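Removed: one protein chain of the complex. Kept in place: all other protein chains.
Let's look at subunit A:
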Amino acid sequence: MEGVSYARMPRVKIRELKDDYAKFELRDTDASIANALRRVMIAEVPTIAIDLVEIEVNSSVLNDEFIAHRLGLIPLTSERAMSMRFSRDCDACDGDGQCEFCSVEFHLRVKCMTDQTLDVSSKDLYSSDHSVVPVDFSDPSNHESSDNRGIIIVKLRRGQELRLRAIARKGIGKDHAKWSPAATVTFMYEPEIHINEDLMETLTLEEKREWVDSSPTRVFEIDPVTQQVMVVDAEAYTYDDEVLKKAEAMGKPGLVEIIARQDSFIFTVESTGAIKASQLVLNAIEILKQKLDAVRLSEDTVEADDQFGELGAHMRGG
């Protein structure tokens, strides 16, 4: 087979890491792999979200399907999702997809008794499983917890009631965006900025200042001590060519050279709270490996078998 691995092994360095936000560098890899990681994070990492709602009583101002839609969009803590089964694949339940292995049950019972408007929020959803609950967005510090009552589902007036039972299932973002664990995932090429010092010397301080100000994101600054133009934040560069255009307009093309390094990426991952940002990246890598495994191990048939239908095609193509 192959002796030495011909692929370069990527390197990772974390810049920032919070519960729902991660910024890291991925080097020595290709854009196709970085993009695959991004696409998997958005569309194919599984989470748990409410999928079936049975409404007993609803006398609120919003109609049933409106409330069901809103319930589906509430992010639920989904650490269990990777180990859970899809409802359609579950053999423990009797086909209705509501057993304890493949789903989590929620219930909501609220009635407004006072003259004050009652806000029904995600905190009123009670789960049958402690590990799957609506994400708590409140700040750790005590000052905000009294205000932050979770995501508001509907508001009730005196006498209005809402009683329902909801089943949450595992799914992926490809099926419906409610299952996507990522708020935004972006990556940019790391810029390499070279200032032509000789050409820069021919500029007056005023011209330097003008040129530095032409950058909309303040990539450069003039050092007050040495009066030199220096790069203060290379990554703030958004690949708009404003500084290049300004240099040309001033009659000094080639004043600065900015290259996008084709093998170095800066990822920014923001999660909805369903999964921690670092866990999201790890799950994405896991899912990508599973896809590769499925194709690698599938037994290909040479003939095109369209009669086999969806099941055969799924088993064949992974």
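Throughout what follows, a residue touches a chain if its C-beta (ideal position, glycine included) is under 8 Å from a C-beta of that chain, and two chains touch if they have at least 3 such contacts; residues count from 1.
Simple rule for what comes next: contacts and distances are computed from a predicted model.
K.L.:
So one subunit is absent here. Using its UniProt record, which name fits best from "DNA-directed RNA polymerases I and III subunit RPAC2", "Ribosomal RNA-processing protein 43", "NADH dehydrogenase [ubiquinone] 1 alpha subcomplex subunit 6" or "Trafficking protein particle complex subunit"?
P.N.:
Hidden chain identified via UniProt as "DNA-directed RNA polymerases I and III subunit RPAC2".
K.L.:
Which listed residue (A:26, A:52 or A:182) would be found touching the missing chain in the intact complex?
P.N.:
A:26
K.L.:
Of A:65, A:257 or A:286, which residue touches the hidden chain?
P.N.:
Going through A:65, A:257 or A:286 one by one, A:286 is the residue touching the chain not shown.
K.L.:
Spell out, residue by residue, where the missing chain touches subunit A.
P.N.:
Counting only subunit A, the missing chain is touched by 1-2, 5-7, 9-14, 17, 24, 26, 29-30, 32-33, 35-36, 39-40, 43-44, 278, 281-282, 285-286, 288-289, 291-293, 295-296, 300-302, 304-305, 313-314, 316-318.
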